[in-house]
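A single structure is presented below for examination.
With one protein chain withheld, the remaining protein chains of the complex are depicted in position.
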Amino acid sequence: MVLLLPLVLPVFVALAVMPFKDGIRATAVALAGGFLEIALLINLARHIHTQGAIAFGYLRADGLTSLFLVGLAFVLLVTLLYSINYLRHVPVYRFSSPRWFYCLLFLFVFAMVAAYLAENLGLLWIMMEATTLASALLVGFYNTEGAVEAGWKYLVVCTVGIAFALFGTIALYLAAVRSGIDSSSALNWTALMSAGSGLGRVSSLVKLSFVFVAVGYGTKVGFVPMHSWLPDAHAEAPSPISAMLSAALLNCAMYALLRYDAISVRAIGPGFSHTMLLIFGGLSLVGASLLMIVQRDLKRLFAYSSVEHMGMVATGIGVGVPLGIYGALLHTLNHSAAKSLLFFAAGNVREHFGTLKLDRITGMARGMRWTSAFLLIGMLAIAGLPPFSLFVSEFAILNAAFSQERHLIVTVVLLALVIGFGALIFQLQGMMSGSSQVSKKPSTTVSEIAAMSLCSCVVITLGMYLPPVLINIIHSAMAVLNP
Amino acid sequence: MGIINIAAGRVISSSAVLIFLTLLLLAASKRVSTCINLFVIQSAIIAAQVFAIGYLHRATEAYIVGSLVVLIKVIAIPYALYSLTRRLRTSRDVKASLSPARSVFIAAALIFVSFSAVQSYAKDLHVARDPLAAAVAIILTGCFLMVSRNKALMQILGLLILENGIFMAALITTFGMPLVIEIGVVFDLVMGVLLMGVFTFRIRDTFDHLDVSKLRKLRG
Partner (left out) sequence: MPVVKVAQFVLLILSAPLVRGITARLKALLQRRRGASIWRPYADLLKLFRKEDIVPPSASWLFRASPRLGFAFTVAAVAFVPLVFSGGLLSFTGDFIVLVYLLAFARFLLLLGALDGGSSFGGMGASREVMISVLSEAPLLISLTAIAVTAKSASLASIVAWTQMQSFFDMSAIHMLAFAALTLVVIAETGRMPVDNPATHLELTMVHEAMVLEYSGPSLAFIEWAHALKLNLMVALLIALFVPWGIAGGAGAGAVIISAAVYVIKFFVAIAALAVLESSVAKLRMYAVPEFLGIAFALSVLAIVFTVILKR
């Protein structure tokens, strides 16, 4: 029951929102359903921590699930808060009214929750593909040239990637069946984990499977060189959706990779899968930070920063030491908070300035006080500066790499961080200073400020103090990955 | 009964050759409707394989999956694609970036590559080499079609062919995955094609053409 309710509720809300053509009532229904969903997710996480893992049919929730569900709940909360008033800026066409927004949003949430709760790897695949399908229409929400192009690219590239992941899933199924696991449970994650060394006998198949899964789900995570869809999709989508994509969906894809990595480590040792993750992580770090230098659009800049941080998470996992995994898992949460903050601020910037082109955004410090304060916090945080939370997790990852004497990784990470820092601060300085070109008064509403301040609180607080609850959750997640 | 046994065995062994033929013809086609027809033929061959396997191994699940394949990939999706081509009212041309002869060369090279890639795996897995090579060749050709054909419809078709190849690979090696998963995969495919159809309309409405090589507004 505890497991099924958070899964089923978003579908109900999606359907319930549809009859309301009036924006206000649709928003009310969505908010009510959304808060209920968040409560259910937190309840599920609490249940896992007091009573251990829960399973039901093809679904299962354990420590790792709880970590990501908490993250999803937070992002959903701030996104709903932000969207209350942001939707008034969206031009209403046949398919871009508030009720469609909330309907698609909750279907998207359903797909992600189902992916997190899936124990059967085939179900995981189905739900990952469902997240692509649910979010494609959200990416193309504005129906402009850029949005349609971004939505098409997103749909095609991610579906191809997920098709490769399907191939990897099938290869793993084949490996499991060949190594003696019963075919009805050969896609079951717990069964595969307990088979462990038995799978080691078909190591070539396991390696093949991981390669395809890394490429496939890696496309959804946004690893370089499969990242081509990411800047377009995250930039052209409406800002609350950009936040959901960057902060929630990338984590969901990373979760899928983590599950497969755990199986691979159990079966053939950490060498192969961690090397692949390090390669992709390194490529993403360097590629994204270099590309950030030449960006001229604010949201594209943030999108490339997401790629960089996902590379950071992959590096953390790839290092393999418990400290590295701890840092990587913490980083997913920190990145979600900071990236949501940034995209919300970007949304406000777009509405005020009418554009996202960096050379036309000037004089924010005087023109938009609230938004510029939050933007400052967000950009300093995402650049990895103390006392913000991303510094803590990045430091943990670097420490782990250093302790393993992997100096190349340390160099690459530091290089990427420095380049990213430079790109961000340079643009920040350009945006803040000078005089504003726009003379109208900024209209930042209470809900938008509330959403952004929640994110800032998380980013600032976690930088200085990690609540024991959170540490427990991360440790239970690590226990799942390394039993 | 014996004849059906023999026929079922033959279907699987001779299907590889027919699939190679469809792949080469796909590379050589210049019209979208020809490509859709070839996709139908390919899906029909794969459905025949599913039924043959179901008969030989007495698995009733296979009949359900086979009927699903026929219903979705041989009837429903091609019909949707045809009505899409009709309603879009664009040119029939495939907008290939390579001439047909070169495309056939590359498709032939991909078939060769798939044979070499499959050599070691086929021995380990104790499966017939030809059908597995055919499956890998379908995957590679699907990717090739997506990359070399500049029309939005052809990218959808390339994706469908890619999924065909993955399905056939699963069929040959593991005789299919659990039924629920297969149904889920097919459902996802249908939804994906539907969504891509919606987007194709939007592309046509916003850009007034269906040439994806001209979608280059977002770069860098």
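Order of writing sets the labels: A and B. Residues in every chain begin at 1.
Just so it is clear, contacts are C-beta pairs under 8 Å (C-beta built on N, C-alpha and C of every residue); 3 or more make two chains touch, one makes a residue touch a chain.
Bear in mind that the values here come from a model prediction, so they are computed numbers and not experimental data.
A.B. asks: Could you tell me which displayed chains border the chain that was left out of the figure?
C.D. replies: It touches the following shown chains in the full complex: B.
A.B. asks: From the listed residues B:Arg10, B:His57 or B:Lys214, report the one that touches the chain absent from this view.
C.D. replies: The one listed residue touching the chain not shown is B:Arg10.
A.B. asks: Pick out which of B:Ala76, B:Ala101 or B:Val147 touches the chain that's been left out of the picture.
C.D. replies: Of the listed residues, the one touching the omitted chain is B:Ala101.
A.B. asks: List the chain B residues touching the unshown chain?
C.D. replies: 10-11, 13-14, 16-18, 20-21, 24, 28, 99-102, 104-105, 108, 111-112, 115-116, 130
FYI, only the chains that are shown with their structure count from here on.
A.B. asks: Rounded to the nearest whole Å, what is the centre-to-centre distance of chain A and chain B, using the mean of the C-alpha atoms as each centre?
C.D. replies: So the centroids are 32 Å from each other.
A.B. asks: Which of the residues in chain A end up touching chain B in this complex?
C.D. replies: Those in contact with chain B are residues 58, 120, 122-123, 125-126, 129-130, 132-133, 136-137, 140, 143-146, 148-153, 155-156, 159-160, 163, 166-167, 170, 173-174, 177-178, 183-184, 187, 204, 231-232, 235-236, 291, 294-295, 300.
A.B. asks: With touch defined as at the start, can you tell me which chain B residues reach chain A in the complex?
C.D. replies: Interface residues on chain B, with respect to chain A: 121, 124-125, 139, 143, 146, 152, 155, 159, 162-163, 166, 169-170, 173-174, 177-178, 180-181, 184-185, 187-188, 191-192, 195-196, 198-199, 202-203, 206-207, 212, 215, 217-218, 220.
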